[in-house]
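Note that one protein chain is taken out, while the other chains of the complex remain in position.
As written, the chains take the letters A and B, and residue 1 is the first residue of each chain.
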Amino acid sequence: MAAYLIRRTIYGLFTVLGVLLLLFVLFFAVTDPDDIARKAVGERARPEVYALWKKNHGYDRPLLLNRAYAAADSRRYSDTLLFDHYRRMLTFDFGNSDADDSAIARRLKEGMGPSLSLTVPLFALGLVVSVLLALFVAFFRETYIDRAVLVLCMLTMSIASLLYIIGGQYLIGMLLKWFPISGFAFDPYLAGRFLALPVLVGVVAGIGADVRLYRTIFVEESNRDYVRTARAKGCGEARVMLAHVLRNALIPILSNIVITIPFLFTGALLLESFFGIPGLGSLTVEAIQGNDFSTLRTMVYLGALLFIAGQILTDVSYALADPRVRLT
Amino acid sequence: MSTPLLAVENLVLTFPGEGGRVAVVDKVSLAIGRGETLALVGESGCGKSLTALAIMRLLPKPGRIEASSRIEFDGRNLLELSVPEMRSIRGGAIGMIFQEPMTSLNPVTSVGQQVLEAVLLHEKVSRRAARERVIELFQMVGIPDPGARFGAYPHQLSGGLKQRVMIATAMAMRPRLLIADEPTTALDATIRAQILELLRQLSATTGTAVLLITHDFGVVNEIADRVAVMYAGMIVEEGTRRDLLGQPRHPYAQGLLKSIPRPEARGGRLEEIKGVVPRPGRWPPACRFAPRCPSAFDRCRAELPHRTEVSPSQGAWCHLVEYEVHA
Partner (left out) sequence: MLVVLLLAGSVWLARVVSRDRFWRENASQLWRRRPIALITLALFVGIGLMDSIGWVGGGTPGDDDVAALRSRTLIDRLFQPERITESSYSAPLASVSFYGGQPLTHPGRHLLGTDILGRDVVYRTAKGVRVALLIGGFTSLIVIPIALLFGVSAGYFGKRIDDAVFFLMTVLASVPSLLLLIALVMVMGRGTLQVCVALGITGWVHFCRIARGETLKLREAEFVDAARALGVSDLTIIRRHVLPNIAHLIIITFALSFTGLVLAETILSYLGIGLEGSWGQMIDQARNELSRTPIIWWNLTGASLGLFALVLAVNMIADALRDIIDPRTRREGQ
């Protein structure tokens, strides 16, 4: 198994390199550094201003090959945007934002806290509620309860997440005034009140799809032969669901979940933006609206990195949870 | 004959089908005496597995045991028991093993744990005592190195070993009846013989009666005391092993016996019963075997046969046999 994991990690590394190449093509080849400069500085500045801006932000080098150097000189290849891009991204040297020149690394550090304080409760609560609800429904499968919940899931799945946020803000924030509509506080006691609504909205928005998926998994497991054996031993339904079905169903559920863990960092983009939470998601939205390519580049890179890490984590957890994989 | 351990009377099982509920098992009656091994033989689709599941009241959801049925075990009607009472019988007084050892064991728990569960569900003993019991059981069913095997996972064991674990689970509480649903069908020929021998031995030493479901007459020959042949949801013939293997009376039973390949008959044509088994819901109106029966006549297509007693131990459900016996 260790060998398998090492192989996976190496493949992951190659994937990272591939992603960086993709990002390079997108952000440097398709977009013109001149355009970026123009968007940052303004349309009517003098050419020298553009040149200076590009120099300051590291956009002034040639893309792939620096012909200013001789053929034998290694700087022909290293003093290029491509090499620089790779070097900096792999060493996590993110530089400054194109929009306001702030250090991206610092903004990342600042944004991580609020993002996590939103997404971790969101994730945990969503998971617990979905699993419990799905177990409950699976226990009552084929009855009216089951069918009613499935219809509900279908309906809730068909509503755009945007509408949940708007609706939630309106109903609970404005009409019922239970929680503030938006805002954030760094104080852990106050933060709770600000986070309650986004967490609630986030959980409700995602619950439909999750419950359906988990229910399917639970019901499929309940129909397996070993469950029949358990019943023949004299196990009651409750014990069957909890000790046998749940334990086995956890394996596919785990793979489904672990993939989403890295996204706890990038933060729920929409939620942070709507609810005024100064996390990484908000940072990304600002970058979009401000045409801040360097920040955007960094966020996409981090997202990919975390995703790849998540996949490797999934494989590990799968191996740990399933003795069939662990012990071969 | 002393009161049988298990007496199934007029068991009717229905499932939803085209245009209402369809009978899959139709007025089946059987009886098993204490310590006796009864083989229930039939092709796939005749309803024998469902009969076994019904006795345990483990019939899959859309199926239903109709009210006219009666299942008496050790003097009590199982169909009238409450759910907790039935649960204590499952794995307690009646044990059951299934066909596919590969999938019938929980893949994420050790085999020892699974047998342990069977013990702890029915008896209040300490885990240590239960664990010792499990190791004893492993020895009893012939699992080598039982102490080490306790923590093994199902996928680490061979098919034969897995089936032994299943048997250990079912026998854990010294049941009076063991229901074995095609226990050897998924195993290799050599292992098959071992498992059958094990079952025979266990039955002899512990006095457990066995209801063996199979489609293989070879299995019948090995361990059955009595045999019941099932076709399209009903029993068509029953008798001792000698009766059925020596002189089967029902044309279907005769056909089954003839179609067993025999090494002596090498080079000749393989005998077959022409036609296919009718599916539930499409059963012929009277005798269900009539369309395929070489000896069928008018009455067979008009009236369902009743049981004709051929001898004190043998009975057949066939008009032809009825004529032969009463002639």
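Assume contacts are C-beta pairs under 8 Å (C-beta built on N, C-alpha and C of every residue); 3 or more make two chains touch, one makes a residue touch a chain.
Everything numeric in this text was worked out from a predicted model, so none of it was measured.
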Worksheet, complete the sentence: Of A:Tyr4, A:Tyr170 or A:Phe186, the residue that touches the missing chain is A:Tyr170
Worksheet item: For the chain left off this view, which of A:Gly58, A:Gly183 or A:Gly303 is in contact with it?
Response: A:Gly303
Practice prompt. Quick one: say which of A:Ile6, A:Leu22, A:Leu90 or A:Leu190 touches the chain that got left out.
Written response: A:Leu22
Item to complete: Determine which one of A:Leu270, A:Leu283 or A:Ala321 touches the chain that has been left out.
Response: A:Leu270
Practice prompt. Against the chain that's been left off, what residues of chain A make contact? List them.
Written response: 11, 14-16, 18-19, 21-23, 26-27, 30-31, 154-155, 157-163, 166, 169-170, 174, 263, 266, 269-270, 273, 284-285, 288-289, 291, 293, 296-297, 299-300, 303-304, 307-308, 311
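Note that only the chains that are shown with their structure count from here on.
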Worksheet entry | Centroid distance [mean C-alpha coordinates] between chain B and chain A, Å | 54
Practice prompt. Under the touch definition given earlier, write down the residues of chain B that touch chain A in their complex.
Written response: 56, 58, 61, 84, 87-92, 95-96, 98, 100, 103-109, 117-118, 121-122, 153, 155-156, 166, 169-170
Discussion item. Under the definition above, what is the set of chain A residues touching chain B in their complex?
Written reply: 142, 224-226, 228-236, 243-244, 247-248, 251, 321-324, 327-328
